[in-house]
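The complex appears here minus one protein chain, its other protein chains still in place.
Up next, chain A:
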Amino acid sequence: MRIELVKRPQQSALFSILSPFLALALTLAAGAVMFFLLGKNPVTALYYFFVDPLLEVWSLHELAVKAAPLILIAVGLSVCFLSKNWNIGAEGQFIIGAVAGSILPVVFPGLQSWIVLPLMLLMGIAGGAAYAAIPAVLKARFNTNEILTSLMLVYVAQLFLDWLVRGPWRNPEGFNFPETRNFHAYAVLPEILPASGRAHWGFVFAMVAALVLWFVLSRTLKGFEVKVIGQSPRAGRFAGFSSGRMVIFAFLVSGALAGLAGISEVSGAIGQLRPSISPGYGFTAIIVAFLGRLNPLGIIAAGLVLALSYLGGEAAQISIGVSDKVARAFQGMLLFFVLACDTLIHYRIRLVRTARMDAKGAQAGHA
């Protein structure tokens, strides 16, 4: 006997809407069981995970800080993924964007003017886009596998940053510790409401980017082109769309947004370059993009939920003393149920009873 996923001819509209809520309910139920087995009160645990971080203003600011890079990167990735360009290297584009944007405050700290910050943001965008252009050109020109090239370039970017902060860009007053000088006041991305917390303008950029891309994807010819080429390259060609140019377009957009996320994070939240400036935002954003069903508005929600689960995980660790691993297992459950529910909307499970089928046949059938 084996299990097969069979594509449903028609998706239930009702369940498409219900799916995220169903997933949330299942997560809550499974999470409650887990907390109960650990000897914690499930209600308190879930309260700290989902409600406590939303009750204080500073915590909402932190939510915005955490969600901003995730949303910014993920909306860019949605353009890539919708057009079936598998950009796995957003983490690298994030880093190169941060590096390119940091040139002014680190190499020319004497340049003190209001012009510095806008230039930094532009250079961050350009850096991320240029770095994404490498796998894009390789794919468009030589038909290389962009999953591999973009992923490998992440490690190149990480090591490049590492080399910079240990070598040429090391803070001359920093006791040889691997970090650049702190950015001067003109190079710091301002906080939105400085009095109440440290959410910076990166969150505003994320919202604007999501709204603009939502409009482009759902209301313009370009958006139509992205989707057609993704779903059927052949049909796209008949419509006169070039898939080669789409590769470049998709990578440039997502690279630019990842670069903007990078420079915003460094200039708004960290204030200097360090050997590691991202706890894997570029990879987590892939999950966010799919959680948001590649829809920029959905991605805003998904980014906030994922950020909330990080904050909630910390709150739960402190308040009820569960370990970091439990927090992450719970996060894993959330993702699992969301993706599983989505899958079951598009597919149904069929149990195939195979009375007399040899292993080879079964394998061939599967492939």
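What we mean here is this: a contact is a pair of C-beta atoms (placed from the backbone, for glycine too) under 8 Å apart; a residue touches a chain by one contact, two chains touch by 3 or more; residues count from 1.
Rule of thumb we're sticking to: contacts and distances are computed from a predicted model.
Within the choices "BMP family ABC transporter substrate-binding protein", "Gas vesicle protein A", "Glycolate oxidase" or "Heme lyase CcmF/NrfE family subunit", the name that UniProt assigns to the complex's undisplayed chain is "BMP family ABC transporter substrate-binding protein". Interface note for the absent chain: among A:19, A:87, A:102 or A:272, the touching residue is A:272. Residue-wise, the contact with the chain that is not shown comes from A:176, picked out of A:10, A:113 or A:176.
Mapped onto chain A, contacts with the missing chain fall at residues 56, 58-59, 62, 65-66, 162, 166-167, 175-178, 182, 198, 265, 269-272, 274-279, 310-311, 314-315, 317-319, 321, 323-325.
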